[in-house]
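Have a look at the structure below, then the notes.
Only one protein chain is missing; all other protein chains are in place.
Here is chain A:
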Amino acid sequence: MAGPVLEMRSIVKTFPGVKALSDVTLTVQQGEVHAICGENGAGKSTLMKVLSGVHPHGTYEGDILFEGDVCAFKDIRASEQQGIVIIHQELALVPYLSIAENIFLGNEHATRGFINWNDTLRHAAELLRRVGLDEHPETRVADIGVGKQQLVEIAKALSKKVKLLILDEPTAALNDEDSGKLLDLILDLKTQGITSIIISHKLNEIRRVADSVTIIRDGRSIETLDVSSEETTEDRIISGMVGRDLENRFPERTPHQPEEGVAPALEIRNWTVHHPIDQQRKVVDDVSIQVRRGEIVGIAGLMGAGRTELAMSVFGRTYGRHTGGTVLKDGKEIRTRTVPEAVAHGIAYVTEDRKHYGLNLIDNINRNISLSALDKVAKRGVVDEHDERQVSEGYRRSMNIKAPTVFEPVGKLSGGNQQKVVLSKWIFAGPDVLILDEPTRGIDVGAKYEIYTVIDRLAAEGKAVVFISSELPELLGMCDRIYTMAAGRLTGEFSRSEASQESLMRQMTKDKEVTR
């Protein structure tokens, strides 16, 4: 190691009323991959915003030393000129511009204000080769997947002569395959002398790519661990993040005993759905699953396996064009052609994308919780605000939603608390069957445990739960039974005792290769 490339000393950052960072010290060595770990709201993103000049010099206390010099960035441009580039969680690409245009956006190859296309395209192609992206530079960004878009972001960073690359949860929206490619790329860049800081929730990723990890909790840097050391286990990192030993990551669960002769709460038979635009493509292909009361059934699959598409097409045909199959509730065939019909039959779908499909972010907790079942607190079309507020206050307490009042806009809550609001909303609707799509995505370890407890409680109350997740340990820890899907087809079914990460993964990747 050639000594530290970056030192952040005793950084303090206060917002009106909140101390986001109270004392963070971070030292990143030249040429390493340094992970930053911490619960949501711990201050990771704020720290990176301080580093990259989003929060300009003077709005925080403490010193930043980059390559030995004290830095005073007044904006992002200033930090980028020094070679510090941040790639945010929400990608900052313009969908209707080409890859090349995006790479050089704000940094165009131009003479006297006119773009030199030859230079642009040639240079872009070169950068794309470097990040291993096999796309033409003139392809529109909207036409490539999220994984490839992430690579475009990195190519963009490289075009700025990056020395220190900061990635804020780069794999949050990627499937395992794309995640793997991205992590390989980070390691590859490391050999080219580029130092990276990676913010991640995924401990296995950290173990795979990082040399050291700094843990941040409640706005303080707690410790920096050497990842190669034997003592740095996942549990060790988790206990640092939450500040307690995490004995069990999942609540104690008594496996469900299937009752004989009782029809399943929800049964889907031979369900087939075509892509909404590309009508030839089967997104869900002849899938049959069932879930009983009191049972938690997992659906495992890589991105594009058709899990969300299956759930959404069953829930009021909100995805794609349905071409075959039936839904049975308690043994009787039901119609779920619209969302109100599905809700009326006691089905609830908790979306994987709570910000876009789950919540009205500008409205408050109270009104978000009541929205899907307003009739329950209304008489003759008029909402009883007192009843409504009692209901939402009840959920705020029972779900432990951390907010001063139920009149707090949900947009201001952390991911975990937002997820609790979405869950409250659907529990309030009183369903018999809950389809939970990635219910713990993007939320911290502590909140995850709380969500697991809620799911467990729902099953204990006799509700049927369908649990869609990309995190295999979570499925293995929570489910009574697990289905695997690949490329729109059902590829396996495992009981709790049969399932292991390896066996699931084998089925999840199986069909994909056959169809290729």
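One rule holds in what follows: a residue touches a chain if its C-beta (ideal position, glycine included) is under 8 Å from a C-beta of that chain, and two chains touch if they have at least 3 such contacts; residues count from 1.
Simple rule for what comes next: contacts and distances are computed from a predicted model.
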item: From "Xylose transport system permease protein XylH", "Protein-disulfide reductase", "NADH-quinone oxidoreductase subunit L" or "AAA+ ATPase domain-containing protein", the hidden chain's UniProt protein name; value: "Xylose transport system permease protein XylH"
item: Option from A:G358, A:G416, A:P439 or A:G492 whose C-beta touches the chain left out; value: A:G358
item: Residues in chain A touching the chain absent from view; value: 15, 315-316, 318, 339-340, 342-343, 349, 351, 356-363, 367, 370-372, 374-375, 378, 381-383, 385-386, 389-390, 393, 405, 425
